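These notes concern the structure reproduced below.
Yeah, one chain of the complex is gone here, protein chain that is, but the others are all in their spots.
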Amino acid sequence: MLIIAVIGGGQCSKEEAQLAEEVGREIARQGAILVCGGLGGIMEAACRGASSEGGVTIGILPGDSYQAANPHIQIPIVTGMGYARNVIVVKSARAVIAVGGNYGTLSEISHALQSGIPVIGLTTWSLSRNGQQDNSIIPAQNPVEAVNKALDLTTK
Amino acid sequence: MLIIAVIGGGQCSKEEAQLAEEVGREIARQGAILVCGGLGGIMEAACRGASSEGGVTIGILPGDSYQAANPHIQIPIVTGMGYARNVIVVKSARAVIAVGGNYGTLSEISHALQSGIPVIGLTTWSLSRNGQQDNSIIPAQNPVEAVNKALDLTTK
Amino acid sequence: MLIIAVIGGGQCSKEEAQLAEEVGREIARQGAILVCGGLGGIMEAACRGASSEGGVTIGILPGDSYQAANPHIQIPIVTGMGYARNVIVVKSARAVIAVGGNYGTLSEISHALQSGIPVIGLTTWSLSRNGQQDNSIIPAQNPVEAVNKALDLTTK
Partner (left out) sequence: MLIIAVIGGGQCSKEEAQLAEEVGREIARQGAILVCGGLGGIMEAACRGASSEGGVTIGILPGDSYQAANPHIQIPIVTGMGYARNVIVVKSARAVIAVGGNYGTLSEISHALQSGIPVIGLTTWSLSRNGQQDNSIIPAQNPVEAVNKALDLTTK
């Protein structure tokens, strides 16, 4: 089964949470597994969505206890490695969907692009290097399109 | 659901593989999830056992690709962190069962004991410190006893 | 003694290498220690500069052997953790100077900003989030200004 990462901030707006929840629902409907950083905000909203459709959710936790996982995480992976766990979140996925996000999310986007893992963005960062726009983050207009693009890119 | 780790060498004897496979079967029969390092030898044998009983298997991989997972891993977690992933294998478990094993296994036993996670041993290392026997590794006579002890210790 | 990170690609243009070498020289002249990812390109150029002024250089290596360090690394730290070592490069520094760079460099910039470590940029990434420019990367016009800004920001 394909694993898709949903990344985004531990705190987020209500609108971003709705986007993330719908992304999670669609991942589950399509039969994929959701991996995330296991905590609140975007991560929790996406897991809530996936769980509501009977999907499987994995949380790669930064701390030392499985008890920090949000209530919709079925498989908590306890790293004790702090933000270095961001690398594992993206490397474990065949594609990454970013919803909003802060610098932690940007580090995950960077690690994914560095590893050649496709990144689909819903209202997230945009990048330019030495004045040239970098278009590596693939935009999506809505959650269903984001998940479809993620699945398309992984199966190529 | 409880997660139980099975640790042991990437290469092992036929007898050790049989023990590990039976440990995996019993973990699945008891309704627990199996986590391991995701590769061959003891890890593969344990996953084969768990899979044959319809259980869930997680592999915490040292390398950069999910494709290195043994064929019985359902959920490959890709760390790219080499042996530092040993820490994650044990921290993600509520109890650890060691079958045989080399120095990598000993590092996992050590990390588990350091984190207060119970370790049950089937034909594995024994330790002494400054001439005094250390009895922290709990012996089990057979795979079923090992899994029962693991589950007993986690639920306390 | 203060530790300053220099980050940038393992491959770089001649112009970027000259900037990095001058950054390294200035770090050493100011009596600071240089930390980097230990490999070639920008990392090697910065270390060459620091060494030529008698400075101390630390390389946080991704692989399993100290022998992968560039020839100007005096203190090789061997992580065996691949790109997760990027986190260590920036967390070990009191300020970070980015010269050019690819996605690995962007991950280091992100981890630094996430940890509240100041980032000074010479010809590097620029960021915007949801259409709003993010000005967290502090621009510098030349290597000496970059090092002065780095030292000013750490001592506050």
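Each chain carries a letter (A, B and C) given by its place in the written order, and its residues are counted from 1.
Keep in mind that, in the parts below, a contact is a pair of C-beta atoms (placed from the backbone, for glycine too) under 8 Å apart; a residue touches a chain by one contact, two chains touch by 3 or more.
Keep in mind that this is a model prediction, so the values were computed, not measured.
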item	value
Of B:2, B:68 or B:113, the residue in touch with the unshown chain	B:113
Identified contact with the non-displayed chain, of B:42, B:84, B:120 or B:150	B:84
Selected from A:7, A:84 or A:112 as touching the chain missing from the view	A:84
Touch list for subunit A against the chain that is not drawn	64, 79-84
Interface with the unshown chain - residue positions in subunit B	81-84, 87, 100-104, 106-107, 109-111, 113-115, 123-131, 136
Where the unshown chain meets subunit C, residue by residue	1, 3, 33, 56, 58, 60, 64, 66, 74-81, 84, 87-88, 91-92, 115
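Please note the rule applied: only the chains that are shown with their structure count from here on.
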item	value
Same vs different contact residues, subunit A with subunit C, by half of numbers used	same
Cα-centroid distance, subunit B relative to subunit C, in whole angstrom	40
For subunit A paired with subunit C, centre-to-centre distance based on mean C-alpha positions, whole Å	28
Set of subunit C residues in contact with two or more other chains	81-84
